[in-house]
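Only one protein chain is missing from this complex, and each of the others stays in its spot.
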Amino acid sequence: MGSYLIRRILLMLLTLFGVSVLIFTLLRLVPGNIADILFDAAGMIDPVEKQKIIRELGLDQPLVVQYMQWISGLLRGDLGFSYISEKPTIDEIAPRIPITASLAAMALTLSVITGVPLGVISAVRQNTKLDYALRVFSLSGLSLPSFWLGLLILMGFVHWFGTIPIYDRNNTPLEQLAFMLVPAMAVGYRASALIMRLTRSSMLEVLRQDYIRTARSKGVSDTGVNYDHALRNAVVPVITIIGIEAAFLIGGLIVTETVFNIPGVARFLVEAIRMRDYPIVQNLVMFIAFSVVTINLLVDLAYSLIDPRIRITD
Amino acid sequence: MSVTVPLDHNAELRRAGAFAHGFFGQARFLARRYPLGAAGAIILIFFILCGIFAEWVAPMDPLTTNAKYSLAAPSARNWMGADMMGRDEFSRIVHGARISLMVAISATGLGAIFGVSIGLASGYIGGWFDLVFQRVVDVLQSLPLLVMALVITAALGPSLENTIIAIALPLIPSVSRVIRSNTLSLREMPFVEAAQAAGMSEWRIAIRHVLPNTLAPLIVLATAQLGSTILTEASLSFLGLGVPEPHPSWGRMLSESAAEYVRTAPWLVIFPGLAISLIVFGTNLLGDAMRDLLDPRQRS
Partner (left out) sequence: MDQQVNTQDVLKVNGLTTYFFTRRGVVKAVDDVSFTVRAGETLAIVGESGCGKSITALSLMRLIPSPPGRTIAGTVMLDGTDLLQLSEPKMRQMRGNKISMIFQEPMTALNPLLTIGRQVAETLILHQNMSRQAAQARAVEMLKFVKIPEAEQRAREYPHQLSGGMRQRAMIAMALACNPRVLICDEPTTALDVTIQAQILELIVELQRNFGTAVILITHDLGVVAETAHRVIVMYAGRKVEEASAEELFHRPLHPYMNGLLGSIPRVGLTKRATASEHVALQEIPGIVPALNDLPIGCAFAPRCPNAGDKCRAAIPPFEEKLPGHFAACWHSDVGAKVPT
């Protein structure tokens, strides 16, 4: 177990190193100098001023040096300063994380508590009208863009309440939670649909297995067969996609936070990209990659706890 | 999400009746067997025709502005209303089909070409090449599709071509992984060994024997990806980082102060979203049927 973990963590670090190189290079591919773009955007043309700022930002250094400066800062917890607000990057990013994290957690929870049972029902009632309805419902979840779903929900609010819910930092945590529920549903629908489809096909696969027949031959009831014997086996592959799911979720969060005007990190990433605020973009992307990789590691560990056949051995 | 297909999927097809009777007979057989897939194909074909013949289908030019009709509600003149600049929404949606499909199909194709080449090479050459490739895939997969696409558009700058590239690049890992695992199992197959024994060059074996046998999973995967590609393009454009003006992109049509239109001009929100949803829904229906047809392992 120990050496497995160490190996996994080393691979994780290697992956994150790869991400850092990739993102750093990509952001320096931009046609033209970052300083030029920043200056154009700010409408400044004084060349002396420009040279000064270029030196301040370290943009005159060779790329390797710039990269090393970024990484060594990152390792010390110093993420540099935002080009735009000139505040420390960490102060810009950190307060926005809990907002996005709670939205993501809510969406994921919603999608699991709806996706798994609906997938089971769909499988158990295979080829009935209910099954068809649920399949169309889940396929719709994969087809509706979540930003459009968000817009439709807002439209519903306008229609029925005459107003649009607005995120307010000054609200009580409970009010904020209630507000989050709506965007969480918009994001979670897609995830729920994916989980539902996977649960259904995995259930159908499991229900064909010999040990299900054995359980029936012992006199286990349908409910016992479906939920105790079958579901237990069927959720194993479902858990493996929760990692992938989390990555998908981030895409949904980006557009949904934009639609609902939620000041989370996901929307912040888009803003930073638009403003070419590269210190923010770089560090945010690293943070996202770190989250995805960590979730995948946790999922792998959880997987081995649930399925005794894959107990990890050294 | 690895998709593998047994080598004799032709036998599967034959049993399914695919070789039974001419093109139309075949189509009829498949439509009866996969009614949902057929519906998906019809939806997709409908949009493809719209895209190809947009100039004839659309009643007006999608780019001509007319201040008189700014934010006009749906009427006999503008079936789906008109946008801020008084451009006909219906015509823009018809032309949007072209943009949407062009981006989606080119991106999927581009991703497939690179994915197949890398996967084939990785599975075939193995060794250090494979090892390096695996790590690169790890890197690419640790970033969500949309984030990756966002960063790439940021790096390349917004244009139609760059949008295609930005969407195609994140597709490469999944394609190459499927092709790689297929190649690995195919390499052990008797017919490959027979070809080797017959003195055929490795290069020729890879192209003539291994590649054709990975086509079925590739088709399954590509159809499945087409839907998410369309969604990614729409999301990018919605965020203002995808297809730039003046191209009528569905995502972009939703972005321009969409939250404001929710109150004032709901038709500008409903119709483009409906178009995206419908085309993706059709693609997904078709993708499911393709998987059932070509990947018997997953059949229920």
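Order as written gives the chain letters A and B; numbering starts at 1 within each chain.
Simple rule for what comes next: a contact is a pair of C-beta atoms (placed from the backbone, for glycine too) under 8 Å apart; a residue touches a chain by one contact, two chains touch by 3 or more.
A quick note: this is a predicted structure, and the numbers were derived from the prediction, not measured.
Chemist: Where does the absent chain touch, in terms of which shown chains it meets?
Modeler: Result for the missing chain's touching partners among shown chains: A.
Chemist: Would you mind spotting which of A:Arg7, A:Arg55, A:His159 or A:Arg213 touches the chain that isn't drawn?
Modeler: Here the residue in touch with the unshown chain is A:Arg213.
Chemist: If the hidden chain were put back, which of A:Ser72, A:Thr109, A:Thr128 or A:Ser221 would touch it?
Modeler: For the chain that is not drawn, the touching residue is A:Ser221.
Chemist: In the whole complex, what residues of chain A lie against the chain that is missing from view?
Modeler: Spelled out for chain A, the touching residues are 209-211, 213-221, 229, 232-233, 236, 306-309.
Keep in mind that, in the parts below, only the chains that are shown with their structure count from here on.
Chemist: Between chain A and chain B, what distance separates the C-alpha centroids? Give it in angstrom.
Modeler: A distance of 22 Å separates the two centres.
Chemist: Give the list of chain A residues in touch with chain B in this complex.
Modeler: It is residues 11, 14-16, 18-19, 22-23, 26-27, 29-31, 126, 139-140, 142-145, 147-148, 151-152, 154-155, 158, 164, 201, 204-205, 244, 247-248, 250-251, 254-255, 258-259, 261, 269-270, 273-274, 276, 281, 285, 288-289, 292-293, 296 of chain A that touch chain B.
Chemist: Which of the residues in chain B end up touching chain A in this complex?
Modeler: These residues of chain B touch chain A: 1, 135-136, 138-139, 141-147, 150-157, 227, 231-232, 234-235, 238-241, 251, 254, 258-259, 262-263, 266, 269-270, 273, 276-278, 280-281, 284-285, 288, 298, 300.
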